[in-house]
Structures are given as C-alpha cells and as structure tokens.
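Note that this complex is displayed minus one protein chain, with the remaining chains in position.
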Amino acid sequence: MSLRKVAVVGAGMTRFVRRAQETGKELAFEAAKMALDSCELTLDDVDGVALGTAPEAFDGVHMKGEYLSDGAGAWRKPVMRCYVGGGTGVFTPIQGWYHVASGLFDVCLVVCEEKMSSCQPHPQGAFLTIFDHTTERPLKPNLLWIFALEMNRYMHRHGLQKKDIARVSVKNKRNAADHPCALLGDPNITVEDVLNSEVLAWPVQRLDVSPVTDGAVALVLAGENVAKRITDDPVWIKGVGWSLDTAYWTNRDLYYPKYVEYAARMAYEMAGIREPRKEIHIVEPYDPFDYKELHHLEGLLLADKGDAPRLTAEGVTARTGSMPVCPSGGLLGVGNPIAAAGLMKVAEIFWQLRGEAGKRQVPGRPITGLAQAWGDLMQVGTVVILGIGG
Amino acid sequence: MTDKIKEFPGTALRESDFTDQKVLFTEWTPKAQYAWDAGVAIGRFLAELKAGRIIGTRCYHCRRTVVPPRIVCEWCFRPMDEWVYLQDEGTVNTFSITYVHWDMVRVKEPIIPAVIEIAGASKGMGIMHLLGEVDPEDVKIGMRVKAVWKPEAERTGAITDIKYFKPVA
Partner (left out) sequence: MSLLERVNKNTEIRHWRGEIPIHSRYTCGVAGEKFFREIKDNARLLGAHCPACQYTYVPPTLFCERCFARLEDWVEVGSEGVVESFTVLHISLDGTPLDEPDVLALIQLDGADSVLVHRLGDVSVDELRIGMRVKAVFEPRRKRKGSILDIRHFAPLES
C-alpha cells in the first residue's frame, strides 16, 4: 500500500471556556487562523478541510457543518464533516490524513468545534438521545448512568477503590494548571477533594467528571514534500486506527474497551510498533471521567488489565514519569468541548514532540506520542500516533 | 507554540451576563416530536411485555441468545433463527446509585439503574432497567433479581410494564 507520508505542520486552539461569547463560527475561525498563522500559510494554501463537530443539538444550529464551514476556512473548498461522539477529535485528523495520504490533497486543514453552552438548561438534554428511544428512554435515564455503570463494573472486576481512580483526576487537573487554555486547572487539588465531592451517580462524584465546555482546535496537515517546505519540524502521522463496537452496550462486559484495543492495534501495525510500552513516549488517552484514562490505557495495551491504577499511584504516568499520560491536563483539567477535546490531545502531542509545550513540556526527548479518543455508547475508539524524525 | 502565544482567544461569559442582560442573545425551542417505529423485533418485544413475558432471539450460527431481540445477528450478519422466551429473572451485572436527574436537579430518594443479565439468554446479555425494593447499601454485582410487573390492566406494551427488578429472597 503506497500512501504518502503526512505531517502535522501547525496547530491552534481557543481557550476552553464554560460559555463563550463567540459564535461557533468565530470559535472555529480563531482556532483555524491560529493554526494557519503558526506555519505561515494562508487560506489559498489550503486544498481541503476536514471538519468535526457534534450533532446540531448542542450548538442548536441545523446543518452545523455547513454553518461552521466559513469559520473553518472552507469557503468554496472541498469539505468533509464527520462525527463519532467524543471520538471525533481524533477521528477528524484521521479523515484529514487520508485526504493527504491519498495524494488528492497537499494541504488539509482539520478543524473541530463545539459550543455546548447554547444547549439549555443543560447539554445533558441533548445526550438523552443516546439512549434507545423505546427500550431505555422511558426509564428516564441520565448520561451519568452509563459512565457510573461502566465505572462500577471496572472497579468490581479489578477490586479497585475510589482513591485508586481519584489520583487521575488530581494528576490531570494539576497538569492543566500549566495549560493556558484550561478551564479547570488546579495546582492544589488533592485526592481528598475528589473523594469529598458531591456524589452524582455512585460511583461517579463531581470531581471525577469533566465539565461542559465551548472551544475549538485546528491542525494543518501537509503531504511529505510540501511539509518539508513549510517547516523544519514536521511531526509525522505514523499510524491511525479506528474501530466501532455494537450499540447494544448492555450486551457487552463494560470493564474492558475492546474497540480501543482494535483501533490501537490498527495504528500500531501501521506505525510498525511492536512494543508499545517501550516505543510510545507520551500518551494522551481520552479522559472525560478519571476512570476512563485507566480504562483506555489498558485498552491501548499500555498497561495490563486492572494495572493502570498502580502505574498512576507509582508516578509512572506523571509528567516526569517514564510514561507521561495526559501532560496537557486532559479533559478533566482543560475541558471537554465534545468534538474539539480529542483534537486538543493531538495538538498537545504535536507541541510536546516539538518541544513547544512550555511549562507542560515532558522532559527528555520524546519521539513518539499517541492520542486516543472514545465516544458514543461506549463504542468507538480512535487512535493517532505521531512521531518526529524520518 | 503554546509557550509563544501570550493570550489565547475565547471570551468567557458568566451566567449573570445573561440574567443581567450584559450580552445580547436570542432563544429558540424547536418542536422536535417523534414517532419512532419500534420495528419488527422490538415491536414483538413490547407486545410480549404487555403479556407479561420477556422474549429474545437466537442465532444458531453463533449459538447466542440475545435480548433485546433483533432480527439480524450483528456478529455474523445472518437473520436470527428463532424467538426464545426468557425468564423474568436475572443477575445484576453492574449498577449505580444516582442522586441527580438529567437536568442536574437533585432527587431525595436515590434511583438505582442497573444492567441485568436476563436468565435464559446467553451470558452477558443484559438490559438496562431499575432496581427497587432494595436498600442501596445492599445492592451487589452478581445478586439475583426478579421483575416486578405492573398489573395486567395497566400494561401498555412498554419497557415500563416492568416497574423494576427486586432481589430474589
């Protein structure tokens, strides 16, 4: 399979805020403009746009892709919009990747945006539609139920306690204190704070959850020769993977995300990675809830089943540890604008590998990083592996 | 690059900016009303619930009996081979103790949603429902529960024809 090599050459993002004044278009523009400026490209240099944004319900705008398109630099250009729940943030760059890898496009702008604050009284109302309308919604469910049910199962299978999991929230919110765009960075938060926070849907407590957020992120992708003309520091997309499990979530054992494993294997194979635990230097798994980071680390085969909590407790996943996880601060610390959150993680790996992450910079010379997102009814795994050199 | 940028874009507003009319805004409530077809499989599932029974379907190829029933096996993509009546008892696979509604309004009495593996179906085949007549402290993964049905006259062919599942003594 002869595919062209593709690099990330620029990135940009807005602050992640609870309720933005900017319209969705303006958020998308700010991120896209910053990404283009960061590699000194103009709109004329962009051949196509990959746009990721959640269903219309959040922003409250029908045909949202079309609505956002001008802000995403897509005026009179080929655009493709995609959505796989929270997995979108890593799925959209995959879509951008095959635009360029196919040889059809030289430069592709990847934009992800979400303005959840428009959804009143609470964006959870839009999430209700995730449940089956006939067999589940009459029970008046709540999005927190699915996470609580999964978290409980995970804890039960591995004999874990809340404090084993709360450490992730503490690590990420503290990491986020160094992210200039973060909504919930907190340099002083402790495990006690998390364990004492309000119980929403046991075992889920308030500080286990990431917040409703508005924000946008953008990347610029370029094909091999073009990338080398644009920048001396291209960050190559080494591998991509994506996989979707069944929507019959009550027919699966939720303690282990098989779909993340399948996506990871696809990406590892493409990247030629045989020993992920040695070859992946920075990991940004999706962390809308603290237990999810652990769940996903295991699905990514970076930790044995049930062992991720120990790695956290022992500091292996700290920024200065041997396998830093979520040095950005993750969704728990930076924020969770559904489609944009995953792209924030890809952007973080990009900045880290270039040594541009400022106070969040992971020490040493990391060469390869992995970003992963999850979404839908505990269903989708999307993985992108980035690397420098070669 | 994040270290080179001084000020990231994005203007944060407070809820009071809206209530105090410091920013201009408009509001809209769409009329999104639906009549979803239950389909062949769930249509039968609902009819059986009205009759006080839980039904599933079986794939001979995968040797799997599933609930909620479907007409195609998503593993092998063949049509399901037969309908199978299941028991109205099962085992708790996982549960949660919930104190909030979807709009984040608090509730006084906790709600206990659970995934219940239905006896008679293959292992791991569960449905989501509620637990009742049980103290939250006594709920355990693995406990055996049985459906508590609405009286026949009140059943309409809905998942709520089962009020909740309660522990089997």
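Things to note:
Just so it is clear, A and B label the chains in written order, and each chain counts residues from 1 on its own.
To be clear about the criterion, contacts are C-beta pairs under 8 Å (C-beta built on N, C-alpha and C of every residue); 3 or more make two chains touch, one makes a residue touch a chain.
From a predicted model like this one, the values you see are computed outputs, not experimental measurements.
Although one chain is not drawn, its touching partners on chain A can still be listed: residues 19-23, 25-26, 29, 32-33, 36, 42-44, 57, 59-60, 70-71, 73, 75, 117-121, 125-126, 128-129, 133-134, 137-138. For chain B, the list of residues touching the undisplayed chain reads 11, 13, 18, 23-40, 42-44, 46-47, 57, 71-72, 79-83, 157-158.
By definition in this document, only the chains that are shown with their structure count from here on.
Touching chain A in their complex are the following residues of chain B: 1-5, 8-15, 23, 27-28, 30, 34, 36, 38, 42, 45-46, 66, 68, 70, 74, 93-104, 113-115, 124-130, 136, 141, 158-160. In the complex of the two chains, the chain A residues touching chain B come out as 11, 13-22, 27, 30, 34, 38, 60, 120-122, 124-125, 127-128, 131-136, 138-145, 148-150, 152-153, 156, 179-181, 198-204, 214-215, 246, 248, 250-254, 351, 354, 356-360.
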